[in-house]
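Excluded from the complex is one protein chain; the other protein chains are retained at their positions.
Up next is chain A:
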Amino acid sequence: MDLSQALATFLDESRDLLAQMEEILLRAETSDLAPEDMHALFRCAHTIKGSAGLFGLDVVVRFTHGVENVLDRLRNGEIVFTDALINLLLESQDHIARLVHAVAASDALPEDEGGPLLERLQAFNNDFDGRAGDMVKACETERVEVDVASGIAIGAEHWHLSLRFGPDVLRNGMDPLAFINYLRSLGDIVHVETITDAVPELFAGDPEACHLGFEIALRSAAEKAEIEAVFEFVQDAATITIVPPCARIDAFIALIDALGEDPRRLGEILVACGSVTERELFQALADQHLATDPAPIGELLIERAAVQPRVVEAALGKQKSAEERRGGEGKSVKVPADRLDALIDQVGELVIAGAATQLHAQRTTNPDLQEVASNLLRLVEDVRDTALRLRMTPIGEVFNRFPRVVRDVSRELGKEIELVISGAEAELDKSMVERIGDPLMHLVRNAIDHGIEGPAQRLDASKPARGTLNLNAYHESGSIVIEVADDGKGLDAERIFAKAVERGLVAPDAQLSTAEIHRLILEPGFSTASEVTSLSGRGVGMDVVKSNVEALRGTLDISSEPGRGTTMRLCLPLTLAIIDGFQVGVSGSTFILPLDTVVECIELPSDAQGGGYLRLRDKVLPFVDLREMFGLEDEPCPARQNVVVVRFAGRQAGIAVDELLGECQTVIKPLGRLFERVAGIAGSTILGTGEVALILDVPQLVQRAITNEGRERSTAAQSSASIA
């Protein structure tokens, strides 16, 4: 049986459940949990334990079982959450995660480490053990051997089974024949005598009721408990007496004699030698416990052998616990990522083919064809949107790991920090979600470590002792913006500048704006921390964050105010595959702008030709001339040029082009290595005509236009210092 695929599912499932556990535990720190949360928490551990058992991961089962017990007592209200308990449970959750991780990496399971944790968990289970102990103490030890020896009927050389199935077994879906059939797996059935005395006359009785009894002789080396287990599902509805072969009884007596000096209780002795099963002992104990005048346990056990076993579980008066329900859980299907990628690729080809169809249809004068073609195109667009949405996951998946990080790191540093998360439902491409985690983690750690001050320092600055860290995500013009904002001390521009000079990143006499100085922290080899702490001083600088973000076609923006805090703004495209584009023509070539970034189109005023800036409704709008930027002079400049106003990350700029060609579907194809570093170009696409068009990199162009404006275009070469 190949379990590897099931194991992969188990690993996935466990990680989800562990994340859910963590989230609930962290919530328990600040507020009281609703009963559903308690149940959910229990269920997380329970499900992991259950599945782990299937894979024979005994270490995981054993440890999770300890956690589960505590969670069970919690949800039953037997114990309550304390800080210590939450800490312990979080540590336990970590340990389970480690174990699961070890399974995934097929390492040896780190068993020893779980021991101390289990012991601490056990402390919360003590009452439970106490109860069990009392139960055992209730046993009477007198007259062991005699009772047992004389009480049990002696059979022949075979086990003798006397079965009287109750009238309801058939109605319960139990087939007596199936059990007897299964009995054969334990040994040979030497003889079956069917007892039909109870069968009523034809038509007189209930045809659905079972009236049969069986007397069975079984030759088997099995233990009594094993034989009894065959009938576990009917033990309540049937009368089953199992008489051992006589040789066995002799063996029992010998065994009990041998155990004579043992201080163990009778019940345990009987179970130990196999003459009584645990179930029989439990029932007898429960009866004895309830009786006003308790009989010695031996007598009770002998009585058991003759009297129909009663259902005693109910009498134990277990506290009624309401059945938990958890609705509203969205149904989902797990699909391998490569299949999704293949789908997206195919949809991309479909989009291109659709555009070609539309183009050719428009060239004909056949109205039917044109209508069908435009219908087709609309459907293709729908398919494209749906296919892309398949890859969308809420950013919350990434955010979820931060409450724990913030909690742990701030405790370690002795800072008080509140994490406020908003916009967790904003969605972005799954591949982005996976790759944005590390850069975000770095920004968050940085904010806690360098940004937010200690409580004393904050009080001195007349700020509340508890710092706030905001994690926020929202959609803006085809991008997702993720903000990491702290209310700490802000960036120290002077110190950054001094450091940059010291590291040789800038000339000592360079004239830089504050924003440009802030950007210096993104340069390779820059570290602002005067002393390296264990948290952020790990040799990974902000430059790695920056390059990670750039690899995703995103931008990183810094705004900081001394004493008020720092905001790091990550701006990422929503998808890496297909976009709505806006086609423009320059000197016979076609370029594409992502439609989401386009604000409006205007005519280029004649006095503004040649690039720089123009006046748009009494505001200055910097712009770049593509003709000039890309050196496209094949065709003469038309009499009228247009400007497309684009917006990115809250800033606007113009892009001067020759003609406006309208909207189109654009499948983004990556550029080859050779063209990767061409400024202003983000990718390429294939038009309906089969021509190749370049996709403009709007963030870069906006940055360039603004830089040009600020420097009067004199230092345009410096644009390499900008991050796009």
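Assume contacts are C-beta pairs under 8 Å (C-beta built on N, C-alpha and C of every residue); 3 or more make two chains touch, one makes a residue touch a chain; residues count from 1.
Operating definition for what follows: contacts and distances are computed from a predicted model.
Not every chain of the complex appears here, and the one that does not is recorded in UniProt as "Response regulator", selected from "Putative ABC transporter substrate-binding protein", "Ribose transport system permease protein RbsC", "Predicted Zn-dependent peptidase" or "Response regulator". From the options A:K49, A:H160 or A:K463, the residue with contact to the chain not on display is A:K49.
Only one of A:T9, A:Q346 or A:S422 touches the chain withheld from this view, namely A:T9.
Counting over the whole complex, chain A has residues 1-3, 5-7, 9-10, 13, 39, 43, 46-47, 49-56, 61, 72, 170-175, 177-179, 181-182, 185, 230, 232-234, 236-237, 313-314, 316, 318-321, 323-329, 331, 334 touching the chain that is not drawn.
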